[in-house]
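One structure is given here, and the rest of the page talks about it.
What you see is the complex with one protein chain gone and the rest in place.
Chain lettering (A, B and C) follows the sequence in which the chains are written, and residue indices restart at 1 in each chain.
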Amino acid sequence: MDVIILQVLNGLDKGSAYALIALGLTLIFGTLGVVNFAHGALFMLGAFCAVTLNRFLTLSHQVVDPSRTDFLGNPLKVEVRYIEEWLGPEIGGAIIDWSVPLSILLAIPVMALIGLAMERGLIKHFYKRPHADQILVTFGLAIVLQQIVKYFYGANPIATPAPEAFTGSFDFGVLLGFEPFSIIYPYWRLVYFCFAIVIIAAVFAFLRFTTFGMVVRAGMADRETVGLLGINIGRRFTVMFAIAAIVAGLAGVMYTPIVAPNYNMGMNFLVLSFVVVVVGGMGSLPGAVAAGFLLGILESFASMSAVIDLVPGINQVIIYLVAIIVLLVRPRGLMGRKGVMED
Amino acid sequence: MLGLSRKDTTLLLIVLALVVLAPFLLNPFPEDSELARFNAGYPDLMQRFVIFGIFAMGFNILFGLTGYLSFGHAAFLGVGSYAGVWMMKLLTVNVVPAIIASVAVAGVFSLLIGYICLRRSGIYFSILTLAFAQMSFALAYSVLTPITAGETGLQLSLNDPRILGSSAVDGTIPATNFFGIAMRDGFEWAVGGWKFTFNFGYYLCAVIMLIAFYISIRIFRSPFGAMLRAVKSNQQRMNYTGINPKPYTLAAFVISGMYAGLAGGLMVAVDPLAGADRMFWTASGEVVLMTILGGAGTLVGPLLGAGVIKYFENIFSRLNEADLNQMFSGLPDGLQSAMVTVAQMFVGDGWLLTLGVMFMAVVIFLPGGIVEGGQRVAGWFRRKSGTEKSGKAAPAASAAE
Amino acid sequence: MGILKVRNLNKNFGGLKALNEINLDVEEGTVHAIIGPNGAGKSTLLNTFVGRLVPDTGEVNFDDQPLLNRQPYEINQMGVCRVFQTPEIFGELSLLDNVMIPTFAKRDGSFVLNGWGRMDRETDVNDQAEHVLEDVGLADQRNELANSLSRGDKRRLELAMCLVQAPRLLLLDEPTAGMSRADTNNTIDLLKRIGERGITKIVIEHDMHVVFSLAEKISVMAQGAVIVEGAPDEIKGDPKVQEAYLGGAHL
Partner (left out) sequence: MGKLYVSRRSLLKGSAAAGVAIAAPTIFTSRAWASDFTNKPTGSSVTLGFNVPQSGVYADEGADQLRALQLAVEHLNGEGDGGMMNTFSSKALKGNGILGKKVEFVTGDTQTKTDAARASARSMIEKDGAIMITGGSSSGPAVAVQALCQEAGVIFMAGLTHANDTTGKDRRRNGFRHFFNSYMSGAALAPVLKNAYGADRKAYYLTADYNWGYTTEQAISQATEGVGWETVNKVLTPLGAGDFSSYIAPVLKSGADVLVLVHYGGDMVNSLTNAVQFGLRDAQANGKNFEIVVPLYSRLMAKGAGDNVKGIFGSTNWHWSLPDDGSKAFTKSFGTKYGFPPSQAAHTVYCQAILYADAVERSGSFHPCGVVEALEDFKFDGLGNGPTLYRADDHQCFKDVLVVRGKEKPESEFDLLEIVEKTPAKQVTYPHDHPQFAGGELGTCNAGTA
């Protein structure tokens, strides 16, 4: 029993990331009808917002410390961080410690700008083009974005730790009456899950309760009709693109303490999140979220050693297997409408 | 000739000439000139040009004609490669059985996968093929290591049985050959400052590529080809016209899978190692890029696309800072370092950036790929000369497929 | 001789009775028109004939063969061809190819792997296609792409794609909708000429001018049911028909 709870919990945070990315993908697809292969890159850019802020906060100048020597035997140059110099080591240190959550503040405007620039500069011209063209141009964009990040940040993963306060882990087992250590769960993953839920709820609330959201939902259902009402749906869709970019970016920011970011991380998520979108049902927001969590949890179960012993390699292919089965048995996905994207 | 129209015959002859003369055409710069680094006339790259040309040509039969975008075609290439290496391990290092096995195994595999995937269309089809290919890659890399040698790649060894040949010759693994002509051997001709290499392996691949190209022309011009175009255009109408589109599409899928298998077989014929990496989804993406870049649905487009991408991958990725400094050495100092800094983003490890930018540019500005670009230029010239002669615009360039 | 027999056909969409106990007999060699107000179920009925829609209950027999639960291409191969309300053509192909493809379907069946032949050397198919293109007056545009045609020409092309198969039953869904008066008259002439070849036709039409110039028998549908059936003259004066068109007895 505890094993099952453990794997469900584990699936939740991976599922959160899938759900957030898939949510953005579906928003873009549903509103703009565009298949965005650069969405994984947006997730990656979000993560690098956190890296950048961390770099920025830890900017430092060198002070020679004659009492110590460096690896070549020369006097050691000690890095002194400006922020600690200005605000004192306590406050400065605390700000650096909290750089990942602080990055949210940076990521929102940055991702919004990137999203706007992408939509206005590129995607806009592809609304009427075949899906294959959309896939290809956004794929090219993803490569370009990745390479730019690699040029500035290198290829190795860059550690970006969570604030000190969240570094431990929580023992659910004790709470639920199991032995100690049977169900442990790091605090940050808990934070990530809650964060994802808040974002998802916010997006849904936004679509449900604002006029803007209602127009967009109507547009998703039937773009032409809304266009006839004289509503400038195009501008609203631009905003939706920016929102999708922000969601992906924030998912990336908060993910950095879980997996150290590198330039390639988006591609790893991209293929999977497309599978998630398809399993959830093209164009269905609740479907994308549900499928995200579902596949995250399934992936966790498939990685249990008992399961791997039973079916070798299942942990490598479970996502794809699920995708194939869903597509063959129920092509519209869990919650999708029929006939979307069939051509 | 050969049952082709005059236009197609001309095209075939042009491709034939290009392929035969490739060792000269691809080595335009003398050996010790600065520009020699841009020469592409060495066996490995020439082989790659034609092998990936076959791969892209086959992919084009599916994607260019029927519009079905497979994102998992590299799986067939990989399966073909494994089959080929196993033939060379078990039977003989003569490449003929290996190539036949590659095509056959890839054909069966694509029939299986195609039968399942073609139950869906549009992006669902793409995702299905992607899922199958990724599964194949993941399993080949890990669980199937006993069959595929996983990470290290399946290769020949001194202990292979090779029942129709010998396990070892003089303590080394025998070279892959075509009835005694070793694939890695060839003929070198040094003339002036130039050195031209005529590699046997390349010419074997080239001959097979020409045959494949010929078959591809036949398919394009046949009623079958018309049916495939009709699938792309309007499946509904086909159905109500008394035609069952499924077997046509499946046939196209299997044919293109066999082309991929052939490419895989040739890859191991000239270089007997099959790595799982060639099944990774980026490899599938690459063949899509080749086809689109060259011009999907055109005959020569995929060949051109394959050539351009392989050229960038192999030549640009190998330029380094020192090369750039040499190249820009004529410029004033400040300008030189600025140029080198900018150029460095695009070469060496930045070659993918070049590819990405180039790719976006083509999709945005030239949806028909290089072939369309060529047509536009040709049309522009024709109009220009037409205006001079008769004062009237010449008719738009017909598809120079 | 009834070539098409429809017996007790029912289809429900949710709570809506789209087809209600339909019975229909179409005589071989005649032009049978189906008229009725929008939403009467005319197109739904045609959809059941070509395998697009499976009814809940009932039977459809063509030449004493059951039509239901067959794939659209099988039904076509039996000799039934349909012209749609919005033209269904191969837009990216030339007119000639558009017509040659159905000709191949007629000659070779639903699937044949002819990857070695040449389109321009299939002389018999070519000739037939050219001939039909001339019939419908599109021969001059044979090498143009179908998408470049006007809407009326697209319909004519689609008609040609059916005619070339020499079907035994031709289903026409509003063949003149959206056409100018002149085009409509041309189309009527064309259909009359075809009539001389003995092809049975079912025509759905709103334009009574077209209906009365073509039809030998008319079935009137309203709210999923056939309410009246008869020769054109009988239909003209029938109060039920007027009632159906004017929106019911409550007026």
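Criterion: a residue touches a chain if its C-beta (ideal position, glycine included) is under 8 Å from a C-beta of that chain, and two chains touch if they have at least 3 such contacts.
Fair warning: this is a prediction, and the values are worked out from it, not measured in the lab.
Peer 1: So which of the visible chains would the left-out chain be touching?
Peer 2: Those shown chains that the absent chain touches are A, B.
Peer 1: Tell me which of A:Q7, A:T26 or A:T138 is the one touching the absent chain.
Peer 2: Answer from the full complex: A:Q7 touches the omitted chain.
Peer 1: Consider the whole complex, including the chain that is not shown, and state which of A:P157, A:G213, A:G234 or A:P286 touches that chain.
Peer 2: A:P157
Peer 1: Please identify which residue in A:F37, A:W188, A:F237 or A:F274 touches the non-displayed chain.
Peer 2: Only one of A:F37, A:W188, A:F237 or A:F274 touches the chain omitted from view, namely A:W188.
Peer 1: Of the listed residues B:S5, B:Q236 or B:S317, which contacts the missing chain in the full complex?
Peer 2: In the full complex, the listed residue that touches the missing chain is B:S317.
Peer 1: Need a quick check: the contact residues on subunit A for the chain that isn't drawn.
Peer 2: Touching the missing chain: residues 2-3, 6-7, 9-11, 13-14, 68, 70-72, 76, 150, 154-159, 161, 167-169, 179, 181-182, 184-186, 188-189, 257-260, 262, 264-265, 268, 299-300, 303-305, 308, 313, 315-316.
Peer 1: Residue by residue, what part of subunit B touches the chain that was omitted?
Peer 2: Per the touch rule, subunit B residues meeting the hidden chain are 39, 42-45, 48, 138, 141-143, 145, 149-153, 155-159, 168-175, 177, 179-182, 184-190, 197-198, 200, 271, 273, 275-278, 280, 314, 317-318, 320, 348-349, 351-352.
Quick note on the criterion: only the chains that are shown with their structure count from here on.
Peer 1: Count of steps on the shortest touching-chain route from subunit A to subunit C?
Peer 2: Shortest path length, in steps: 2.
Peer 1: Which chain would you call central, comparing Cα centres to the global Cα centre?
Peer 2: Answer by centroid distance: B.
Peer 1: Could you find the chain whose CA centre sits the greatest distance from that of subunit A?
Peer 2: Result for max centroid distance from subunit A is chain C.
Peer 1: If you average the CA atoms of subunit A and of subunit C, how far apart do the two points sit, in angstrom?
Peer 2: Averaging C-alpha atoms per chain gives centres 53 Å apart.
Peer 1: Using Cα averages as centroids, what's the distance between subunit B and subunit C in whole Å?
Peer 2: 46
Peer 1: Show which residues of subunit B lie in contact with subunit C when the two form their complex.
Peer 2: 3, 5, 218-219, 221-227, 229-230, 232-234, 236-244, 247-248, 251, 255
Peer 1: Name, in rising order, each residue of subunit A that touches subunit B in their complex.
Peer 2: Within the complex, subunit A touches subunit B at residues 35, 122, 125, 129, 131-133, 135-137, 139-144, 146-148, 150-151, 271, 274-275, 278, 282, 312-313, 316-317, 320-321, 323-324, 327-328, 331, 341-343.
Peer 1: Where on subunit B is subunit A touching in the complex?
Peer 2: Residues 63, 67, 69, 116, 119-124, 126-128, 130-132, 134-135, 138-139, 142-144, 281, 285, 288-289, 292, 345, 349-350, 352-353, 355-357, 359-360, 363-364, 367 of subunit B touch subunit A in their complex.
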